[in-house]
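My questions all concern the structure below.
Every protein chain but one is kept in place in this view of the complex.
Take a look at chain A:
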Amino acid sequence: MVNLNSVPPKNGQCYLALGLEGSANKLGVGIIKHPFLSKHENSDLSHYCEMEILSNIRDTYVTPPGEGFLPRDTARHHRNWVVRLVRRALQEANVSDPSQLDTICFTKGPGMGAPLHSVVILARTLSIMWDVPLVGVNHCVGHIEMGREITKAENPVVLYVSGGNTQVIAYSENCYRIFGETLDIAIGNCLDRFARTLKIPNEPSPGFNIEQLAKKSLNKQDLVELPYTVKGMDLSMSGILGYVDSLAKDLFNKNTKNKILFDPKTGEQLVTVEDICYSLQENLFAMLVEITERAMAHVNSNQVLIVGGVGCNVRLQEMMATMCRDRSNGQVHATDERFCIDNGVMIAQAGLLQFRMGNVVKDLSETVVTQKFRTDEVYVAWRE
């Protein structure tokens, strides 16, 4: 049994937490409320906090087509916007006196160094200004806790897929253990970089645009054959990216020597950009679903929770659902873009759980952010 009420809220009725997220190109600020209930005193209800979202604001740094976001420019974007976003979030949440807040949560890592730094500086400042304790949160744990609270999945196998991470995670003994992960680049990174090669817009997100292109593929029966690189519980994606990149380049340069893309006799084009996008998605997602299924068989679970930016992809959710239907009582839990994509609310949710277990920053020297911070390094005190 876990006591989530070990630290009482300031106003005696509910907890208020502000979450600041800026580990990549999204800057998110969120304010949430947890009611102070006696049932949380002695139970295992960390996925049932009755969280209320008071505000959830996000601003994304979008780069022109063909370009990725660089740490320096992203950090500048965050510095420019973060004060405005916090003001708006407080206003929307109707928090007139910010010193009412119980805690301010920030992303401690993993992520890009410069953007993390620019956000944590604000977190420290606010903490001193308003005299509110800080909580440093692992970004991945933030995604997991958010997903659990929104979908009410009690103990799922978590597939965490985003621009910087690809992991299959399951909980055991106060730790989110990583069962399988990528050996090189993350799936979102693979999709983003392919989008750059195709020079398609980064607005609203490169992965979303690839998904739309894939839907338009007219030749869904014949896939372009791509490498299938599952290695036990892990996977590798850099080779696939290199291969599709070379295909796309041949297509743009009208390299008729490529027999996969052009008919060797007539020179007629056989494959379109849409077909490559479709094949890429089918191939990558089949790999993800396979390692998830393996982890489920391993830990004897029948629930899956998909979190992270790539988790909004409808095709991925569809494939996962098909896989679960073949397992007895299988269930898929997924959320929409408000919660899947990095946001401040998820940091606030995981941070508030930590706060309620009495785990707060005691000295500002503990607020150093880190680019490398593994999911399994966090001691999960709020679960049994």
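One rule holds in what follows: a residue touches a chain if its C-beta (ideal position, glycine included) is under 8 Å from a C-beta of that chain, and two chains touch if they have at least 3 such contacts; residues count from 1.
Everything that follows uses one rule, which is that contacts and distances are computed from a predicted model.
Novice: For the chain that's not shown, choose its UniProt protein name out of "RNA polymerase subunit Rpb4/RPC9", "EKC/KEOPS complex subunit BUD32", "Protein YIPF3" or "BRISC and BRCA1-A complex member 2".
Specialist: Answer from the record: the omitted chain is "EKC/KEOPS complex subunit BUD32".
Novice: Which of these touches the unseen chain: A:Met323, A:Cys340, A:Leu353 or A:Val369?
Specialist: Counting the whole complex, the residue in contact with the absent chain is A:Met323.
Novice: Touching the left-out chain: which of A:Gly12, A:Pro64 or A:Gly232?
Specialist: With A:Gly12, A:Pro64 or A:Gly232 as choices, the missing chain is touched by A:Gly232.
Novice: Which is it among A:Asn189, A:Asn343 or A:Asn359 that touches the chain not included here?
Specialist: Considering the complete complex, A:Asn189 is the one touching the chain left out.
Novice: For chain A, which residues reach the chain that was dropped from this view?
Specialist: On the side of chain A, residues 110, 163-167, 178, 181-182, 185-186, 188-189, 221-223, 225, 228, 232, 282-283, 286, 289-290, 293-294, 296-298, 319-320, 322-323, 326-328, 371-374, 376 touch the unshown chain.
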